[in-house]
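A protein chain is absent from this complex, but the other protein chains hold their places.
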Amino acid sequence: MADTIDAYSIQNWLESCPQSYLMDTEYGHGPEEKEPDFILDNEVVLEETIKATVQLVVGERCALSASSGLINAAPDEASRRFLATQTLDEARHVEVFTHRLYDLGVKKQDLEGTIQRYANPNLVKFAEILLEKVDRKDFVSGVVGQNIVLEGMAFSVFEMMHAMNEPVNAKFAHTLSGTIADERRHVGFGENRIGSLIQQHPEKRPEVEQMQKEMSYFMLATFADAFRNNQTANELEAAGIERPHSEYQGVDLGTMEPEEMEQVLADTVLKEFKTRLGRIGIEYQTPARP
Amino acid sequence: MGTAPVREVHDLEHERFLEEVHSFEFWFHSVEGYLSGTTYGHREETVDDSPSGAVDRQHLITVLSNYCIGEMAALEGASGLIAIAPNQLTKIFLSTQVADEGRHLEVLLHRMRDLGVKYPAQEADRRASRGLKQFRHELLRLVQGRDWEAAIFAQNVILESLEFAVFRAHAEGADPVTKEILDGIIKDERRHIGFGENELGRRLHAAPHVRTRLARVREELDHLILDMLEDSSREIGVEPDRKAELARAYLQSVERLGFT
Partner (left out) sequence: MVDPLQSPEEVEGRTERRRFVLEETGFDEVPKRYRKFYRKWRGPGDQLGPNEAICPVCKVVIRSSRELWPGDRLYCMPCMSRLVVVESADGTLEARVSY
């Protein structure tokens, strides 16, 4: 038990983040790193990039509300303190992705308007399902929804984005690698802490499974909107810019159509859900495909 | 803001200043200054000269128990406040406060463990004063009632000012490890009381009618605070003439906001 408490401690957070991968960063990246010209100079690519970044801000705002809201529902001190560090991580993510919007040219006074204009309604519904559980102080559902479903999705999305950005956008890849490192702790907490709580509260299973099914549906709908209507690939092709041949889950993203990329991401996330949920004793529910 | 040298910080536009000080980046580089090289709030090499006599040791454990419950209330309060914070910047600042409060609770519980307490959270709950527990209850009631001004007043002005005053007084005569732990906490508290006072000050300036409601909250909480101050002064061995000084430190912040 002592090891578990230490892993959830703020001391552990201080040693893992400030004294490690966040050292010498500024808003999540190196002070000299900049967004590349092929994004800033092309109106269509720029708008798509802003749109994608808005979804990250929306997701992280939801994570911030959920992790802070769960602190007062936590049944033990170690969980409370872990969630305190997670709250801080999520706030940092909100901040770094917001700063990316500024770096992409969004004016500070237009931030909320830009978020409202581009926030995907399916992602908003996804968030609402989770936040309803948090509002009711339902710790088990809240942590599964937050640390397994939301964080599991974010983990895979960030990994895919990282693979796509690493060869062409060192700045954003750097930001993403820091957030991925944070997500590792969050999904780990979700599995380890909730595994034992589910055993103590087997009656919670049906409700948690239904929540996973609903959240998964809106997640897939968000992916569908994000990939199917995305003009970035066409625009880069028209401009004669070759897409990088990044590898993700064993496939070459540089040669795939957006719909194929959507499929790879959706399959990866759902497979992860199934594995993680199985480990904590929750039966994965296949969502409808939008 | 970048890492470039700053010629004159006081020339910043106010909005830019607030954006800077409420950010994660600011918090991160601030705590780095005084927390790096520490473990559970103190340097490894600091000699643990904690009271060896059973009575003094038990006394210190009781004092730390009260601090733990105060920090627990602050952690619960700050995390609950995020949901009702009026904008993103404020939410981000409160997230740093949540981490600060969680850290305080952690280092204090750890200190109790160092002093031989096997289950510090339970022991803290058992030993803490009734007034403090009542205050915790009242604070959470305000947070759950989604009353932003009243909750910020209770948490970041009243509770934090009290802690600031008591911790400073205690640190002066504490053993070296406890002193280092308290000094680190005091540095965090500066941000919290400053945030509360300035946030409320701006709001009272823009909406003076809020003052009547807050005066009522203060009236409800004042007797608890003064009782807590009395208990704390006795526990940490504050001389009678310094007791008034402690009370003044607390009262000054509420007076600056126009509550007499």
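Per-chain numbering from 1; labels A and B assigned in written order.
Convention: contacts are C-beta pairs under 8 Å (C-beta built on N, C-alpha and C of every residue); 3 or more make two chains touch, one makes a residue touch a chain.
Keep in mind it's a predicted model, so treat the numbers as computed, not measured.
What shown chains come into contact with the chain that's not displayed?
Computed over the complete complex, the missing chain touches B.
With the full complex in mind, choose from B:149, B:163, B:180 or B:197 the residue touching the hidden chain.
Reading the full complex, the residue touching the unseen chain is B:197.
In the whole complex, what residues of subunit B lie against the chain that is missing from view?
1, 3-10, 12, 14, 17-18, 21-22, 25-26, 29-30, 32-34, 164, 187, 190-191, 193-195, 197-198, 201-202, 204-205, 252-253, 256
One rule holds for everything that comes next: only the chains that are shown with their structure count from here on.
In the complex formed with subunit B, which residues of subunit A make contact?
Residues 9-11, 13-14, 18-19, 22, 26-27, 31, 61, 64-65, 68-69, 71-72, 77, 80-81, 83-85, 87-88, 90-92, 94-95, 98, 111.
Using the touch definition up top, name the residues of subunit B that touch subunit A in the complex.
2-3, 23-25, 28, 31-32, 35-36, 39-40, 75-76, 79-80, 82-83, 88, 91-92, 94-96, 98-99, 101-103, 105-106, 109, 121, 140
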